[in-house]
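Every protein chain of the complex appears in place save one, which is left out.
Entry: subunit A
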Amino acid sequence: MSSLGTKRLGKELANEQVSKSLPPGITLVKADDLQEWLLDIQVLDQNPIYAGETYRLKFRFGKQYPIEPPEVVFTKQENRPIPMHPHIYSNGIICLDLLGSSGWSPVQNVESVCMSIQSMLTGNTKNHRPEGDADFVSTNKARPKDIEFYYHDNEV
């Protein structure tokens, strides 16, 4: 990783660990190195689709972070399902413009990405997967970053 990336991530980590500045509903689970972090995320309001559940996000930081976006997916574990959302595939891949190269901005950070995802869940009312989920999940081999999403749906 470039020195810019290591410094920035180190700063973010120190910020989050020392001052515990993460917003409510988001907790840092594991950040042993500056390549992969795990965070737990909860939807705090009473949205019936997500009430009482905790989801686990995996961040992978490339060499170019923060110039390039991190790779952010939900991972499935015991007690950590993949949330139902028309933009989240059942393998955990998230279709969100700010995680793609064109929507990303180096001003974003781990905290702001988590908050975006949290609000994306909070505002959702549709309890189903994206169209063609089964096809996508069975055929996709590409890294989330390289998938060409078509950001058409601005309702959710």
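One rule holds for everything that comes next: contacts are C-beta pairs under 8 Å (C-beta built on N, C-alpha and C of every residue); 3 or more make two chains touch, one makes a residue touch a chain; residues count from 1.
Everything below uses one rule, namely that contacts and distances are computed from a predicted model.
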{"item": "Per UniProt record, name of the chain withheld from view [\"AP-2 complex subunit alpha\", \"Trm112p-domain-containing protein\", \"Ribosomal protein bL31m N-terminal domain-containing protein\" or \"TRAF-type zinc finger\"]", "value": "\"TRAF-type zinc finger\""}
{"item": "Option touching the unshown chain, where A:E36, A:E53 or A:E68 are the choices", "value": "A:E68"}
{"item": "Residues from subunit A at the interface with the omitted partner, ascending", "value": "4, 7-8, 11-12, 64, 66-68, 101-102, 104-107, 109"}
